[in-house]
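Shown here: the complex without one of its protein chains, the others still in place.
Then we have chain A:
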Amino acid sequence: MLKQPTVPDELVSRPIQTEKRSWRRLREKIGGNITLLLLLFWALVSWFPLYWMVLTSFKKGQQAQALPPGLWLKEPTLESYQHVLSSTFPVLRWLANSLFVSVTVTVLGLLLCAAAGYAFARKRFRGRDIIFWMVLSTMMLPGFSRLIPAFMLTLLLNLHDTYWVMILPGLASPYAVFLIRQFMLTLPSELFDQARIDGAGEIRLWWQIALPLTKPALAALGTFTFVATWNDFVWPLAVINDLKLMPIQVGVTLLRGMERTGRNDYPIAMASGVLMAVPPVIIFFLFQQYFIRGLTIGALKG
């Protein structure tokens, strides 16, 4: 039997009169609608900055300072985009850098973490629990406190201003290993035994049985990793100085209107914002159901 939840005394085992009940219904209906309105209002508020960014990116310089501000599009212009893409800075190259680094980290990171998660879930080896506990415990630490040590370490390894320095640190994700391990623990052993009897080798057990069954977790982690790597700012800001190697997030800080804003710069800054927001938004729409599931696996089992 489930334990009875605590319900205030005045409500416990008292017959409800029908008249009171209809009042309560009415009140609930009104209350429900008010909270619904608040919900929609908040959704609107949370989308508004994005709408504002897109809208402003199509405005002319002076229009962005008009009072009252134009809340929808009049005479859209691509001037700002032209300005960003034709600037003396290699903006397209920055976008390509971001894409290359994000895709590489996502693919290689998933492979590495899926292998490790598989070992932690389905293999017995000495030191396994201690190692796993160590991996887990680093999840609770703020990544920012590793910024300077990792900076010095990669400096001493001569990795600054290379693609490696943007790729390698992102590959070993404790969170990914944890999530994949949790998922692989639930796979039935019979599957593996049967395949082993049929003569499958260890690599095949992993690649053809464990991985396909872990697809939902992998899809979720893949989208996470891509979005997080694409949006990463502090690390590349610290370790990349070469203009040609910058990811878009760092590169745009050099563009007009990003760090300091002159009078007519907002549309240009917003256009840069839109350019770097588009890829994660596309990925999000493609994989949104995995995203949601991935977030909840971690939270509910953790």
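Note that a residue touches a chain if its C-beta (ideal position, glycine included) is under 8 Å from a C-beta of that chain, and two chains touch if they have at least 3 such contacts; residues count from 1.
Basically, contacts and distances are computed from a predicted model.
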Per UniProt, the name of the complex member that is left out, chosen from "HEAT repeat domain-containing protein", "Sulfatase", "Sugar ABC transporter permease" or "Glycine--tRNA ligase alpha subunit": "Sugar ABC transporter permease"
Hidden partner chain, touching residue among A:T56, A:T106, A:Q182 or A:T214: A:T56
Residue touching the undisplayed chain, where the options are A:A119, A:L179 or A:A217: A:A119
Contact set of chain A toward the excluded chain (per top definition): 2, 4-8, 11-14, 16, 24, 28, 31-32, 35-36, 38-39, 42-43, 45-50, 52-53, 56, 64-69, 112-113, 115-116, 118-120, 123-126, 128, 131, 134-135, 138, 140-153, 155-156, 168-169, 171-172, 174, 177, 202, 206, 227, 230-231, 233-234, 238, 249, 252-253, 257-259, 261, 266, 269-270, 272-274, 276-277, 280-281, 283-284, 288-289, 291-292, 295-296, 299-300, 302
